[in-house]
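Missing here is one protein chain; the remaining ones are kept as they sit in the complex.
== subunit A ==
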Amino acid sequence: MATVSANSATVAHAAEHEHHEPQSFWRKYIFSEDHKTIAKQYLISGIFWSIIGISLSVMFRLQLGFPNMKLDFLRPILGTWINETGKLDPDFYLALVTMHGTIMVFFVLTAGLSGTFSNFLIPLQVGARDMASGFLNMLSYWFFFMASVLMFGSLFIETGPASGGWVIYPPLSALPQAHKGSELGMTLWLVSMALFIVSQLLGGINYITTVINLRTRGMSFSKLPLTIWAFLLTAILGLISFPVLLSAALLLIFDRSFGTSFYLSEIYIKGEALPNVGGSPILFQHLFWFLATQRYI
């Protein structure tokens, strides 16, 4: 299809712009600012997370669909999470459901899909050489990576990961005495989610800026491909709603660790009436679903 002359022209053209010094392995593949490399990093992390997320769901669906099934063969991996009768420990069942939801919604759909395709396609389809800020883009991935490490690590701690449902409604998630999964696992969940939100905001700002400012000559908004329109709107919605989730998580961290009563009121638990009054668990639900309704869409 292509002729020799066209090929050599491309080479000459490319050579003109090759001003970069050769990049080290670290800069090229690990701490890369290149949108395609970052897209691949998101893709690989997303695939990793979807394997984890799906295998968690397979475990609890086996238990749910076949209540009498012996799951002892999972004991080498899960240890005491499989109880003496060969069934999933009830606490672990809730942990599985919770982590499956968290992983699929945030780490696979939001980061894995949106991170991969927005990063890969936006510069290509609007005709930009790269994202508006390669550095922010790199930070975005590495914040996501840190969030991933914490969330993954929480699967291996003794009290287990967060297990109050992926919506982590307080007071259950706010009171360590209410639930095993509301101990260290919940703290790790919240810190991981805070880092995750930072990553999403850095990414979102970049997507929006690139689409608005770096379109090639003649690429007006009305000629913008529909995929880009979708990425742009997704990024704007994310930018509006992720900070709200961050505030929900922060208030929950305060309630858990600093004795505030944003979500707690008139609670009697484990033989003790807590002093907290005046808070509202419903506040958390409003803040949470401000994000989550649009995440579903």
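The working rule: a residue touches a chain if its C-beta (ideal position, glycine included) is under 8 Å from a C-beta of that chain, and two chains touch if they have at least 3 such contacts; residues count from 1.
Note that contacts and distances are computed from a predicted model.
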Omitted chain, identified by the protein name its UniProt record gives, among "BLUF domain-containing protein", "Cytochrome c oxidase subunit 2", "Amino acid ABC transporter ATP-binding protein" or "Sugar ABC transporterpermease": "Cytochrome c oxidase subunit 2"
Touch with the omitted chain, as defined above, among A:G112, A:G204 or A:G279: A:G279
Given A:F31, A:Y169, A:F254 or A:F290, the one touching the chain that is not displayed: A:Y169
Sole contact to the chain not displayed, among A:H100, A:K180 or A:R215: A:K180
Missing-partner contacts on subunit A, residue numbers: 90-91, 94, 97, 164-165, 169, 171-172, 175, 178-180, 264-269, 271, 273, 277-282
